[in-house]
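All protein chains of the complex are present and in place, except for one that has been dropped.
Let's look at chain A:
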Amino acid sequence: MTSLSEFLQVAPVAPDVLAPSLWLIIALPLLGAFICGVFGKMLGRANVHLIACSTVGGAFVLSVLAFWATSSMDLESRRLLSFFVNPFGQDRDYVRYAIAYDYGTWFSAGDFRVNFGLMVDHLSGILLLVITGVGFLIHLYSTSYMEHDPAYARFFAYLNLFVAAMLVLVMADNLVLLFVGWEGVGMASYLLIGFWYEDPAKAWAGRKAFVTNRIGDFAFLIATFLMVLTVGAFTRQADERDFTSVGTSSERYASALSDKGPVTFLGLQKMAEALPDGGPGQVNLSTVINAGPLEGYTFGGVMTAALLLFLLGAAGKSAQLPLYVWLPDAMAGPTPVSALIHAATMVTAGVYLFSRMSALLVLSPTAMATVAIIGALTSLLAALIAFAQDDIKKVLAYSTVSQLGIMFMGVGMGIFWAAVLHLVTHAFFKACLFLGAGSVMHGNGDETDIKKLGGLRREMKWTWGTFFVATLAITGIVPLSGFFSKDAIFHGVHHNHLAGLPWVSSAVYYLGLLIAACTAFYMTRVYLLTFEGPRSKEARVAHAHESAWQMTLPLVVLAILSVVSSVYAWPLLKASGDGRPQPVFENFLSPVFSAMNRVVATGKTVELDTSVPALGDYVFAWLVAVSGGALAGFLYLKFFPSRAGQPVPAFARAVRRAAQNKFYVDELYELVIIRPVKFTAFILFRVVDALLIDTVAVRGTAWVTARVGSALRYVQSGDAQAYAAVMALALVGGVAYALIQVLQ
C-alpha cells in the first residue's frame, strides 16, 4: 500500500521538466486536425482513424503525466515538487499542486498585456483527463459510428480541432487565452452540429447554436473588459495596507501586473482577496472608483455587473436560461458529437469558468444568487420539457441542460467542488447515455423515436447494460456516482447561505429536490420505452443488431467510470485544518479553492458549511430519486399499457402537447426577439441601406454631378464673345455692388 502511494506520489516526469512542454497537449490534437483536414482525402480511412485517435490518445497520455506531476512529491524530503511562486504574491506565496509555464508575451497594447501562459492545477488537470480521456473514447466510438460517412476525414478533423480548443480553454492561465478556447469550441461545435450541411434543418441548427453562443460571447468580452478596467482602477487606488492581509505587496503586485497582464487568474484572485477586507481608508467592495472610465461606481457594483455578464456568457456556452435553446437543436449533429461536446466537455465550460473565478464570484452574493436561481429555473424547465420528448437524443439533450442547471446551482451556492465533481461524473454517464443512444440508432436504422423502439434489452446486451448503469447513475441510485455528486450539490445548496439573501438557499434546494424527482422520472421513461417491454410494431428493422467493439468498448469503460467515480464523493480523508472527514474530491480541489475560502472567511459574503451529508440526508435523497423512477415505472409498465386504446383526457393531452412543443419558448423568442430584430433589419435594409445610402447618397451624388455637368455643357459654347459678355455682366454686378457700398 505504501509502495503504491509512493509510486503515485512521484511523477514519472518531474514537474519542472514537464512544464515547458505543456503546449504539446494542445498541439497534438491540433496537428491531428491539420493532417485530417488537409490530407484526409489522400490518407484513406484507416490512416485518418489512426491519426485522429492517436493524437487524442497522445494528448491523454501527456495529460496523465501533467496531472500526475501536479501532485508530485520528493520522497526523501517529503516535500511537494509541484509548486511555483505566485507572481502576484510574496516570495513565500506559492501556488501548490500546480504546474505552469509562461511562453512570453502574446500581445500587448499600451499597458494592457496578455501572456501566452498555460497552467495545470488540480481543477484543470481533472478536466484535461476528462476531455482527452472521454474524447479518446468518443474518437474510438466514432471510427465505427461514422464508418459509412463519406466525409469521415472532415469529421475527425473537426473533432480533433474541438479537443484542441477545449484544451486551450482549460489550460489557459488568463481570461483572454481562455476566451480563445471558448471561441474555438464554439466554432468547432458549429462545424460539427452543421456537419451534415446538405440538410437545411441541420445547417440551421448549427447556425442557431452559433448565433446563440455569440450573444453569450459578447457578454463575456464586455465582462473581460470590465475586469481589465477594474484591475486598473484597483492598482491605482490600492496601497500597501490593502495587500497586508493577502500576503502580497503592492510593488510585487504591480510588477507582476506589468509582466503577466491584468487578466491572469492568479492576479484576479489576489485582487479578490484584497477587496473584502475593509479597514478604515482601505479599498474594499464599497469603495468608489475615483478615476478612469468606471469613475463613480463602486468596486462591488462593477464586480457584480461583470459577474452577471460572465453569467450570460456562461449561459450561452452552458445552455442556461435564457440561451439554452440551441442545445436541444444541436442534436442534429452526429451522435458522438452530442456525447463529446454537448454532454462531456464544452457545455461544462461555464461551470469551469466560475470555478476558476470562484474567488471573484464569492465577492458578490447577488451574482451568486442569480447564478443559482438561473441554474435552478433552467434545470426545472428543461426537466419538464424532457418529460414529453419522444426523440431519445432530445430527452438526453434536455437532461443535459437540466444537469448543467444543477451544476450552476452548486456554483451559485458556493459548493464549487461538488459542482466540478458533478461535471466529471456527468461527463461519464451522460457520454455513456449519448453513445448508448447512438448505438441504439445504429442498430435500429437510425430510429430515434423511443415510441418506436422497445425490447432492445435482449437484442443489444452491451448497449442495454451500459445504458442501464448510466441511467441508474443519472437517476441517483445509491452506489453510483451520480447519486453522490448530485447529493453533494444539494447538501451544499441546502446548508450554504448567501449573505443578505437567506431565502435563496432553501428555495433552490426544494426546486432541486423536484428536479431530482423529475430527472428520475424521465430517465426511467426513456430507459423503459427503449429497452423494456415488447418490440414496437412500428420499428424500422425487425431485429436490432449489436454494435461493433469500437462502440461497445467505450460504453463499457464509461459505465465502469460512472460507477467507480463515486468514490470521489466519499468522506474518506481528513481536512487539513480541523480534521473533519472530507470528501476525496473536496480535499483534492482544496488548493484550487483556497483563495475562495479565504475571501469567504474575511468577506463573510457566503456562509460555507463544510459538513458531510448524514445517513438521513442520503436516505431522503435516495427516496426522492426512487419515487420519481418508481412513478415512471408504474406509469409506463402498468398504467399506460393497461389503458392502451382508451382515449386520453383532454387536459393531459394539452399539457403533453405544450411540453412536447417545449412550452413554446422558441416561438416566444421568435415573437419577442427574432421578429422585431428581423423587422428592424428589414427596415434598415430597405429604408436606410437601399433607399438612403444606395439611392440617395451613392447614386444620388453621381446623378446630381452628371445633371449639373450636362446643364453646364450648354454654357460652354466656346464663343469668346459670350464669355466676355459673362465677364462684363459680372463686372457690372461688381461695380454696382461697390457703388452701393460706397453710397451707403
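Worth pointing out:
As a working rule, a residue touches a chain if its C-beta (ideal position, glycine included) is under 8 Å from a C-beta of that chain, and two chains touch if they have at least 3 such contacts; residues count from 1.
Here, contacts and distances are computed from a predicted model.
Looking at the choices "Type I-C CRISPR-associated protein Cas8c/Csd1", "ATP synthase subunit a", "NADH-quinone oxidoreductase subunit K" or "Amino acid ABC transporter permease", the name in the UniProt record of the chain not drawn here is "NADH-quinone oxidoreductase subunit K". Annotation: of A:Ser642, A:Gln721 or A:Gln744, A:Gln721 touches the absent chain (contact as defined above). Within the entire complex, the positions of chain A that touch the omitted partner chain are 716-721, 724-725, 728, 731.
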